[in-house]
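As you look at this complex, bear in mind that one protein chain is not there, while each of the others sits in place.
So, chain A:
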Amino acid sequence: MQIFPPYADTIARAALLATAGALLGGLGLLIVLPFTAHVTRQDITVEQPIQFSHEHHAGGLGIDCRYCHTSVEQSRFAGIPPTETCMTCHSQIWTNAAMLAPVRRSLAEGDPIRWQRVHRLPDYVYFDHSVHVAKGVGCSTCHGAVQRMQQIRQVAPLTMGWCLDCHRDPAPNLRPKEAIYDMDWSAPANQRQQGQKLIHDYLIRTEGLIDCSRCHR
């Protein structure tokens, strides 16, 4: 008695092929997944307690980054402004705006504003803002055109490979000191030469830049 019909072979082959395909596809997915926005959280807008607009403050009003992010030149942490920084202006203007109610409540009750973190590095990475801005890495190199963002979002993947691209070859990303906080800065045509010159001028020791111990402890 014949149990399998003639097309059973085809089904079997197709099934084998499909299994292999699924395995390979799964493997591929595992390889690709870490670079997708799902994992890197690139371009994801996070809901914040206050709809703070960098576009308005940094772009429109032209407030310097360091007015709020005060510790960027001293600390590894750029600093999130305390409520009183917001109130230096907003005790004078837009004093009754509904949008700013959480800020007024924070100051009145002494309860800090709880922002959602957008740029997040793994715990085993130690990144220092101060040394980067001192050595010619501008804000927009990593944070993008913040002055055009309604809501802040992460534009760079912030993966280790992305960090290493620059640590292996910093020249394309360095800019003069006066342009660090210039959000509209764009690389000049001779960026390669200028970058090499800045590496020399800033006494950047490139040989140890890709040591594990630079960022991991």
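Keep this in mind: contacts are C-beta pairs under 8 Å (C-beta built on N, C-alpha and C of every residue); 3 or more make two chains touch, one makes a residue touch a chain; residues count from 1.
The working rule: contacts and distances are computed from a predicted model.
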Which of "Acetate CoA-transferase", "4Fe-4S dicluster domain-containing protein", "Peptidoglycan glycosyltransferase MrdB" or "NADH-quinone oxidoreductase subunit L" matches, in UniProt, the chain that is not displayed: "4Fe-4S dicluster domain-containing protein"
Check the options A:T36, A:S75, A:S91 or A:Q193 and report the residue that touches the missing chain. A:S75
For the chain left out of this view, which of A:R117, A:R148 or A:R168 touches it? A:R117
May I ask you to list the residues on chain A that touch the chain which is not drawn? 41, 70-71, 74-77, 79-84, 106-107, 110-117, 120, 122-124, 126, 128, 130-131, 134-135, 202-203, 205, 207-208, 211-214, 216-217
